[in-house]
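Shown here: the complex without one of its protein chains, the others still in place.
Chains here go by letter, A, B and C, matching the order in which they are written, and residues are numbered from 1 within each.
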Amino acid sequence: MNFCSDNAVGAADEILAAIAAANDGAVMPYGNDDLTRRAEAAIAEAFECEADVFLLASGTAANALCLSVMAPPFRAVCCHAQSHIQSDECGAPEFYTGGAKLAPLEGDHGKIRSPDLQGLLEDANPDVHHVRPAAVSITQSTEAGTVYAIDEIAEIADLAHGHGLKVHMDGARFANAVASLGCSPADVTWRAGVDALSFGATKNGALAAEAAVLFDRGLAPTFAFRRMRGGHLLSKSRFLAAQFDAYLSDGRWLRFAAHANTMAARLAAGIEGIAGARILHPVQANEIFVSLPEAVLSGLDGDGFHFYRWEGEASTTVRLVCAFNTSAGEVDAFAAAARRHAGG
Amino acid sequence: MNFCSDNAVGAADEILAAIAAANDGAVMPYGNDDLTRRAEAAIAEAFECEADVFLLASGTAANALCLSVMAPPFRAVCCHAQSHIQSDECGAPEFYTGGAKLAPLEGDHGKIRSPDLQGLLEDANPDVHHVRPAAVSITQSTEAGTVYAIDEIAEIADLAHGHGLKVHMDGARFANAVASLGCSPADVTWRAGVDALSFGATKNGALAAEAAVLFDRGLAPTFAFRRMRGGHLLSKSRFLAAQFDAYLSDGRWLRFAAHANTMAARLAAGIEGIAGARILHPVQANEIFVSLPEAVLSGLDGDGFHFYRWEGEASTTVRLVCAFNTSAGEVDAFAAAARRHAGG
Amino acid sequence: MNFCSDNAVGAADEILAAIAAANDGAVMPYGNDDLTRRAEAAIAEAFECEADVFLLASGTAANALCLSVMAPPFRAVCCHAQSHIQSDECGAPEFYTGGAKLAPLEGDHGKIRSPDLQGLLEDANPDVHHVRPAAVSITQSTEAGTVYAIDEIAEIADLAHGHGLKVHMDGARFANAVASLGCSPADVTWRAGVDALSFGATKNGALAAEAAVLFDRGLAPTFAFRRMRGGHLLSKSRFLAAQFDAYLSDGRWLRFAAHANTMAARLAAGIEGIAGARILHPVQANEIFVSLPEAVLSGLDGDGFHFYRWEGEASTTVRLVCAFNTSAGEVDAFAAAARRHAGG
Partner (left out) sequence: MNFCSDNAVGAADEILAAIAAANDGAVMPYGNDDLTRRAEAAIAEAFECEADVFLLASGTAANALCLSVMAPPFRAVCCHAQSHIQSDECGAPEFYTGGAKLAPLEGDHGKIRSPDLQGLLEDANPDVHHVRPAAVSITQSTEAGTVYAIDEIAEIADLAHGHGLKVHMDGARFANAVASLGCSPADVTWRAGVDALSFGATKNGALAAEAAVLFDRGLAPTFAFRRMRGGHLLSKSRFLAAQFDAYLSDGRWLRFAAHANTMAARLAAGIEGIAGARILHPVQANEIFVSLPEAVLSGLDGDGFHFYRWEGEASTTVRLVCAFNTSAGEVDAFAAAARRHAGG
């Protein structure tokens, strides 16, 4: 049983079925087909607005392309020090922006704190010697498995806009955040001041489907060229569109995410009482970061449970991720095994 | 009926079935799964060598990434003036190389002529003021629907290597070339001097599957980082791998390509006798470039046949592309309609 | 005696004296000094307008930085095939633009012909696959030693503006062109539609002094950051300013250029009658391109005259450049020697 990541699991049957259903006949390539247009419209509709939408196969591409229309090469993007764009994308933002800097901010539980951002922005020196921020990127849900409250986002966005910055949201696990908050997708994005969202589906049941959603339509004019130039305009675009079509239909995306969140909560509940267990961040979405005794971890390893040791191979902090298709049985088996190895 | 492009059609059922079959269970993401390793090995095996193989979802990415490990920012890539990298990728090679120049060469029927290449290489000035070639890229089959003979490739590659250049092959329609030549994939690539191949499957029945095949393994060490940085390492890599697995099994890829080539030959035969028809390039793969009277084209348009006017909307030169699933009936219907509109 | 280039000679005494005079005392660095502000204003005044002016030490930097504010990475710059930006700057425009393409146009005597530009612009495809022109760059005086008439510039600029392009002028030898035309610097730049000029002084008597003159002030906001980021903001800016101060004073720059032009005309007159001599381009500024018998060239070599063989070491086409300090005696000595070696 695999708790390594929500991208270790496959795709949902409904997504696969939608791909198969989209296969009939010939259509114009490169997004000039009805299904792509329909999926783009469905995404905008899910956000109750007129956003410009661009389909992609990769979340790193979504992030880097969004940032490329927000930050010129001589400016910076503020982000959390543990954000994916700073730590896990091999410099994709730097590549797509033409060399912009990332300005990392520390902050508990994966969140940027607005006073820290405020300090950074107020200290920013407009002289030509310095790389000034042009955008802020926040991750929702965060890399720590937590979720920004709407107010927290609005506070960051207000601050950013007040200093002329654009606001990006890395939403690789956006569905988990929305399911957690129980709000409208619009409330936690453009209504709170987000200018562009990397809207992920891959980690929540798609094969490979992400969308850049540009609420600030002034960011859109060059996006299509940058997507093509990055090699991210897929010729058979219908297959990306089909995934989103199925993903957004019948509330499927939020149902999947809610399930993953529920499983994570259940797993947290199952292990938090274990001797030596320490849950490091509030479990608000589908990820748990927990410190466990090495004996427990070794035992779980031996049982065939898979998970990442989070700070290197010798680390006893692990990340446990639940997916759209994680079962209660798997979760309970993990918790039971952990308790057993803890001698509980 | 759609003759616009081989990416206007969907994917082969066998490819879709392979994707569905790969969906079970959890596996490590980012290519660290058995199916990806098996597909990489299968590709190398198809080329009878120890190549380094990198799976991708986009042909533009394959081309640009291959060139990025061949040409530093201050050097050039020689290519045909009508090549995809020069004319149709929105500057992706320039982006991925960090600003290398493309040095375009004219040549009949989509082929670089080796004397032209030789002239360019001999004139190349090693002084720091000048951007010198570092690589040559050829397209097989070409953008004109023709196929380089093995000897032609070897001549270009020898010339290139003699001047210290690497040799790239854009093989978006590589299967059609191999099927046309009836040779081993190895004969027309590394045995003829090709250092890296963009090995396309998308245009020949896959959903979205391309591979960079590095025969010169000295090119490989930085490729994986550049792929990640470009946002082209898909997390659920198994779905790319499954496509290649099915594509290469049972000689499927060459059977598909041979069929498309046969349909193109049949279509060419069907229209070449039409009054005013002029076929512009030898039909050696799955594409036909033909000049037809406007009345014929308008008539075909009216009948619901789709094709690209090749040099702008008013052009009477059209491209007709046959795919792995183009039927003899479609081809014959097109030819019959064309004859009818020609008053034949 | 050296006819290789106008940068083979040293600097004018008046320029050196101005540098020495600027040396006294401490002033704020990085251009925040009175002398820099005065030189910037003097340049704008010479052009009778409110241009934004940026001082630089390198003409390649001036060109590349100007183009970097005109063309985004996914667009192109139209230029003459023999232009310095295309052929002699090791890809600096590609570097500074982040990978824009140069779109070279042939044309007699170093000049872009407007019908060719018109054809290129009308064929430009707005689809995302293609790199569309964003700017046109012309060289004045040209790399062939000719000078665009004001009408020719206006025609190119009108065409460019009509298609949404910006117009750049590489004026490494701008003074020679103005001296040749006998017009106002404004007439041949912004009044004719030029948006930005690389205004060179180095080749006309300065040590190392160039200015980017942005007539279209909308291009200016990011220029200062790009200059700093390129490493081209000199700390002791006063020494660049001092050069321009002296250069523009007392009509010195045009007097220097007129002298160089006169010497070139005298040299052309002195050699045009020689048996086998063929002057390849109209001599309108300070450069002569001439084909001479090998015996004559070898003889001149032997006499210690220096010049570039223009198309490789074995070429019998040579370039002869006169500078601000070339003497009539040197010119006459060259012509006499050439005649002697021709057996005249």
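Keep this in mind: contacts are C-beta pairs under 8 Å (C-beta built on N, C-alpha and C of every residue); 3 or more make two chains touch, one makes a residue touch a chain.
Since the model is a prediction, treat every value here as computed from it, not as a measurement.
Touch with the chain that is not drawn comes from one residue among A:L102, A:A160, A:A208 or A:V321, which is A:L102.
Checked against the full complex, the one of C:A51, C:A64, C:V213 or C:A335 touching the unshown chain is C:A64. Interface with the hidden chain, as seen from subunit C, comprises residues 1-2, 4-5, 7-11, 13, 16, 19-20, 22-29, 57-65, 89-92, 95-96, 202-203, 207-208, 225, 228-236, 238-239, 306.
Against the chain not shown here, subunit A presents residues 73-74, 87-91, 94-95, 97-102, 123, 128-131, 312. In the full complex, subunit B touches the omitted chain through residues 30, 72-74, 98, 128-129, 222, 224-229, 233.
The rule is short, and it goes like this: only the chains that are shown with their structure count from here on.
Interface of subunit B with subunit C: the two copies contact each other largely through the same residue positions, with over half of all numbers used appearing on both sides.
The centroid of the Cα atoms in subunit A and the matching centroid in subunit C are 51 Å apart. Taking each chain's centre as the mean of its C-alpha atoms, subunit A lies 34 Å from subunit B. Averaging C-alpha coordinates per chain places the centre of subunit B 42 Å away from that of subunit C. Multi-chain contact residues of subunit B (touching two or more other chains) are listed as 89-91, 95.
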